[in-house]
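Left out: one protein chain. Kept in place: all the others.
Labels run A and B following the written order; every chain starts at residue 1.
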Amino acid sequence: MYQFPHKNILDTDQFTKQDLDFILEKTNIMKELLHSGKSFGLLHGKLLASLFFEASTRTRLSFESAMERLGGRVISTVGFQFSSISKGETLYDTMKMVEAYADIAVIRHPVEGSSRIAAGAVKMPVINAGDGAGQHPTQALLDLYTILSEKGTLENITIGFVGDLKYGRTIHSLIKALKFYKVHVVLISPEELKLPDDYKKNLLGSALSFEETTDIKKIWDCDVIYVTRIQEERFPDHKEYDRLKETYKVNKELILASKKNTTVLHPLPRVTELSTDVDDLPNAAYFKQAEYGVIVRMVLLCLCLGKEF
Amino acid sequence: MYQFPHKNILDTDQFTKQDLDFILEKTNIMKELLHSGKSFGLLHGKLLASLFFEASTRTRLSFESAMERLGGRVISTVGFQFSSISKGETLYDTMKMVEAYADIAVIRHPVEGSSRIAAGAVKMPVINAGDGAGQHPTQALLDLYTILSEKGTLENITIGFVGDLKYGRTIHSLIKALKFYKVHVVLISPEELKLPDDYKKNLLGSALSFEETTDIKKIWDCDVIYVTRIQEERFPDHKEYDRLKETYKVNKELILASKKNTTVLHPLPRVTELSTDVDDLPNAAYFKQAEYGVIVRMVLLCLCLGKEF
Partner (left out) sequence: MYQFPHKNILDTDQFTKQDLDFILEKTNIMKELLHSGKSFGLLHGKLLASLFFEASTRTRLSFESAMERLGGRVISTVGFQFSSISKGETLYDTMKMVEAYADIAVIRHPVEGSSRIAAGAVKMPVINAGDGAGQHPTQALLDLYTILSEKGTLENITIGFVGDLKYGRTIHSLIKALKFYKVHVVLISPEELKLPDDYKKNLLGSALSFEETTDIKKIWDCDVIYVTRIQEERFPDHKEYDRLKETYKVNKELILASKKNTTVLHPLPRVTELSTDVDDLPNAAYFKQAEYGVIVRMVLLCLCLGKEF
């Protein structure tokens, strides 16, 4: 029988298709448990150390909510109150101490690779809640689950990614998970913000097929539209930024012209790239992502702690 | 039968006399439950999001204590870690996310009207813990309960308000609640800090009667003396401030010259307007206000969540 083989959640790459399918299936079960009030108590007596060396209130509250929803407890810290933590060596010491305080740790850190150093220091499970330009694997898992949940399948659907595909960490992680599934991906971005070649090479020979375009209207053919922000600081020329910002803006008009049942996603927070007039359409699923995020994190906390459900 | 009709607690004005009487009666019941150890467990499995976009440690700890005393759980954030939250639009997005994390939210925000925007964004209950120069309705309710609890009645008593009646948010909110009761209010302040006309007009035709004076000695006839701070920044002339600060200072000598059973209240924190030599007199009830504040907030958390007790 399949046994979840991971102590830590550090990187989307660590998962096989079997792992992903198992997590997705367990998330369905956890959703039922949560809604029927039966999840509370699963982690009774367990203690989570929520270590946010960098503030990320959404992610922190999501993990802490997940732990509390399971009946577990949380000790929490935000910021660099630990001395000279930026050196890996001292993060090692910090984690050795934290291991004395808690049963599992969630870590957010501005330096790429920190979560791996943290996990290496301790016997307890460690979950990466984002480390610098590196991974944010729980975001990828919740995105994957949201698509499955909204479309009912991860096979034979078309997913459009819109916006900054060059720097967007969220999309990079999600594509790594999606490559196990027979989806068609439409990469919609300005030339300057195309998906880097490394990521494209990684998709060769996978179940996933893709095409690239600069034409926002390609979203009309998609079953899922995943919108991300284009950041001003990427453009030395202010006018160019302003033009692109308007070009790659998703609004009600565009969605109404798309497939009737298309699903609109966004990792949030949004600025202007996703118009609020989309909020009231039945297509908007980005606030559900937050809800699913808590459930996916409940699943991961249980799996890492070896709690069956 | 009376049913508490409010999902949210946003504004003292939202309450009828029947609402207030019901809250006061329930607070008596909750006080018994708390002291007999029976309140713990009422909100078992419920999760409060404590959102303090502006630091207010006293109010935050009071709400979080209330939730924990009911056996509920808390996720907590202080400060503007959410990006560009000062815009109402983005507060909307934040609340949509928080709704995925918790069952009820308490919000403190520097911008007046924020709590109404927050409540409008979500289906879960929202309690206003102070928004700018606006309302702080739970403070008014705890003040009302303290007076009832200390005097045994809200009818036929004389209440003196001392200090800054012009800018004092606490007093404005409390007077709105008191107008349903047959109390006599003595407004004691310097000319510069009299109760604004709007508030006085609002009292016309109500059960409450009032008089105005600049004479601090009028507290001698009061059953309740509610002291507030005069803030230096209201006075361009430093000397004038120093004179008034001394004139409207309540100390042991003044209290001993007052009615034997007079009750001294203060919303705290205090500076010099309420002398510490009053602390040991049986008349001092301002530390009890903090205790009653927790109990009133326990009541409101239960009522908003539809939990009977």
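The working rule: contacts are C-beta pairs under 8 Å (C-beta built on N, C-alpha and C of every residue); 3 or more make two chains touch, one makes a residue touch a chain.
Quick caveat, the model's predicted, so the values are computed rather than measured.
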**OP:** Consider the whole complex, including the chain that is not shown, and state which of A:L47, A:A207 or A:L268 touches that chain.
**Re:** A:L47
Subject >> Touch with the omitted chain, as defined above, among B:I159, B:I230 or B:V294 >> reply: B:V294
Subject >> Option touching the unshown chain, where A:V98, A:L144, A:V183 or A:L301 are the choices >> reply: A:V98
**OP:** Decide which residue listed in A:Q18, A:T90 or A:T247 touches the omitted chain of the complex.
**Re:** A:T90
Subject >> Hidden-chain contact residue, picked from the options B:N156, B:N261 or B:T276 >> reply: B:T276
**OP:** For the chain that got dropped from the picture, name the residues of subunit A it touches.
**Re:** 45, 47, 49, 73, 75-77, 81-84, 89-90, 92-94, 96-102
**OP:** Against the chain that's been left off, what residues of subunit B make contact? List them.
**Re:** 37, 40, 55-58, 60-62, 64-65, 68-69, 71, 74, 76, 78, 268-271, 276, 287-288, 290-291, 293-294
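Throughout what follows, only the chains that are shown with their structure count from here on.
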Subject >> Distance from subunit B to subunit A - Cα centre to Cα centre, in angstrom >> reply: 41
